[in-house]
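Note that one protein chain of the assembly has been removed; the remaining protein chains are unaltered in position.
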Amino acid sequence: MLTFTLRRLLLAIPTLLVISLVIFLLVDLAPGSPMSEIPLTVPPDVRQKMIEALGADQPVFFRYMLWLRQFFWVEPMTLFDGWFGTHIVEGEQRILSWQSRSPVFTIIGQRIPQTLTVIGTAYVVGILIALPIGIYSAYRQYSFFDQIGTLFAMIGFSVPTFFSGTLLIIIFSVWLGWLPTKYDTVMEVTDWESFFKQIKQMILPVMTLGLANAATISRYMRSSMLDNMTMDYVRTARAKGMSERTVVLKHVLRNSLIPVVTVIALGIPAIFGGAIITENLFGVNGIGAALIGAIHASDLPMVQTLAFIFAVLIVLFNLIADILYGFLDPRIRYD
Amino acid sequence: MTEASITPPKPANQSSAIWQQFRTHKGALFGLCVLGFLILAVLIGPYLWVPEKLKVVDAIRLKNQGPSWRFPLGTDQLGRDMLARMLLAGRVSLAVGLVAMVIAIVFGTLIGTLAGYFRRLDGPLMRTTDMFLALPLIPLLLVLVMLFRDRIASLIGPELGAFTLIVFAIGITSWMATARIVRGEVLTLKEREYVLAARSIGARPSRIIRRHILPNVVSPVMVAATLGVAEAIITESVLSFLGLGFPPDFPTWGRLLYDGLQYMQVYPERVIWPGLAISLTVLSVNYIGDGLRDALDPRIRGR
Partner (left out) sequence: MKMKAALLGAVAALGIAPAAFADRGTDGEVKLTFPQAVSIMNPYLSGGTKDIYAASLVLEPLAGLDPQGVLIPKLVTEIPTLENGGISADMTSITWKLLPGLLWSDGTPVTADDAVFTWQYCTHPEGGCSQATKYEGVASVEAVDPSTIKVTFSGPKANPYTAFVSALAPVLQKKQFEACLGAAAPTCTDPNNMPIGTGAFMVTGFTVNDTVSMAANPNYRDPAKPAFATAVIKGGGDAEGSARAVMETGEFDYAWNTQIPPEAQASMAAAGKGEFVVAFGTLVERIEMNTTDPDPALPEGERATAKHPHPILSDIKVRTALSKAIDRSILVEVGYGAGGKPTCNVIPGPDAWASDNTGCIAQDMPGAMALLDEAGWKDSDGDGIRDKDGKKLHILYQTTVNPIRQDFQALIKDWWTELGVEVELKAIDPGVFFGGDAGSPDTFQKFYADVEMYANNSESPDPESYLGQYQCKNAPSPETQWQGENINRFCTPEYDALYATMATTTDMAARQDIAKKLNDMVTKDSMIVVPLVHRGTLSAHSFALGGVQINAWDTEFWNVADWTRVK
């Protein structure tokens, strides 16, 4: 397993380089320009000057190499300089967002805490709701509980978050007036009062996202459990006189987790990627909102960097999923 | 989950056996009926329910009406008949939802099976999957529109062209999850005793995959299919915001839902109708999937 992991990690490097080039070319080719949000009153020659000042008129290959250098040398070294007070890359240009002229990594740094607390909590809540529902629904297939669960899951993923989020806002903020609609990102948790405020403002976005996630995961859990419930080994286990609890939670569950692990592993990079619509709706300044804003403003350095970090996480978590498969089912071998 | 006491008569062939089992699944039959009804409604509905032709001035006076005999589902902000729009919208949404889902499922299952079963293909196919997962969706779609919209439109006409492009765009951006899930399942399935047995008696890979692997990945694929329909219908409305898709006066359920959002507090029915239609479609596909899964499972079949 160790050699497999090492080989995969090494292989990941060329893969990621290819992915980064493809992303770069794709974003560059996409129509749109960093000038699209500038008012029409700004004349073309001024726009041209602004594009030149951004360096956006340079050949695409040149810009790609510059980005590679900035991403793999300047940025890590800036961090190094910051920690140890050295001056290795002082004065070198970091990756700057075209839209805000701020270093992309500063923006990411500002946004990671929100992304992790809100989107991460929503994901954990989603999994915590989904697993028991999925397991019990499968155990009592076609029971009343299962039917209700199915109905909610279906509604959960057939209504998009822009709809469910708005509905929650109308109910809990407009009608009942209990919860805020705009997430206060500069609030600091210092005492119990601010802690409760933080919890309060997290409820709506977490609910919106958590329900959508729970709907998906519970369906995979249920179907996979159902597949395994009828297996011979379950019959054997029951025949041996094991308690239902042991049979279901130990034997069936473990064997049913492979698709669920895949789905969760696919979802974790998405936590970092954020939830574009939910973040926008509630004003959570997560990575998702940054990415969509950057895409609309054709902010190439920002899009490129975020998409690349996203790619790294996807590759990484897929590897982790593969390793987990091996633990869940020791028959799986990769070498 | 009780043991069957009576053995049913042996069916003539496999597909009729599957149908026999499918028929016994109440939910599946219900799903099939609902989906059939929806498809029928959107196909012949627009011929049966022809909205009155109103002049703009008159239509505006009838805007935002609630349900009535004249307008069974009410009217929208321009005084257009919602029932007629819902029926018309359903054509596009159902077609896009189902076709895009089928493309994504077939493609995803193919990639997943190949990667899971043939170790040599695993690396390249899964790295390609990683790449597609990592590509930012919106620039990808914008590039697709820029490169292909006019070309496809000039080949097969603007409306069919838009349909092809939408279905293709949704298809190629939503197969990855299925591929990874199927691959994970295949990885464990191919080490099972019966597969090893089949292999040891010299069965060809294509036969093993068809007879032993595919029937066993049906259930996660069915879940993916259910999710896929919902996702495709919603994604279609996202595409229309990017100018990829049908002309702006062409309604789809996703777009009606989004348009209704601004009026949700004042005229809630504007979001209820399209939301209900999407949910019903997804629900029926889900039950059909449940029935199909049971019917395809030889251990359940015959009980």
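By written order: A and B. Residues from 1 in each chain.
Definition applied: a contact is a pair of C-beta atoms (placed from the backbone, for glycine too) under 8 Å apart; a residue touches a chain by one contact, two chains touch by 3 or more.
Predicted model, so just to flag it, every value in this text is computed and none were measured.
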What are the shown chains in contact with the chain that isn't displayed? A, B
Selected residue (touches chain absent from view) among A:16, A:74 or A:96: A:96
Quick one: say which of A:234, A:297 or A:313 touches the chain that got left out. A:297
By the document's definition of touch, the residue of A:47, A:69 or A:331 touching the omitted chain is A:47
The one of B:60, B:160 or B:197 in touch with the missing chain is B:60
Identify the residue among B:16, B:68 or B:154 that touches the chain left out of the display. B:154
Residues on chain A facing the left-out chain by the touch rule are 29, 31-44, 46-54, 93, 96-97, 99-103, 106-107, 110, 169, 173-174, 177, 180-182, 184-186, 280-283, 285, 289-290, 293, 296-298
Absent-chain interface residues of chain B come out as 55-57, 59-60, 63-64, 77-78, 80, 142, 145-146, 150, 154, 158, 240-243, 247-249, 259, 261-263, 265-267
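We adopt the following convention: only the chains that are shown with their structure count from here on.
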Averaged-CA centre spacing for the pair chain B and chain A, given as whole angstrom: 24
For the chain B and chain A complex, residues of the former touching the latter: 1, 27, 119, 123, 126-127, 130-131, 133-136, 138-140, 142-143, 146, 176-177, 180-181, 184-185, 187-188, 191-192, 216, 219-220, 222-223, 226-227, 230-231, 233-234, 254, 257-258, 261, 264-265, 271, 275, 278-279, 281-283, 286, 293, 297, 299-300
Which chain A residues qualify as touching chain B in the complex? 11, 15, 18-19, 22-23, 26-27, 29-32, 141-142, 150-151, 154-155, 157-160, 162-163, 166-167, 170, 174, 216, 219-220, 223-224, 226-227, 229-231, 258-259, 261-263, 266, 269, 291-292, 295, 303, 307-308, 310-311, 314-315, 318, 321, 325, 329, 331-334
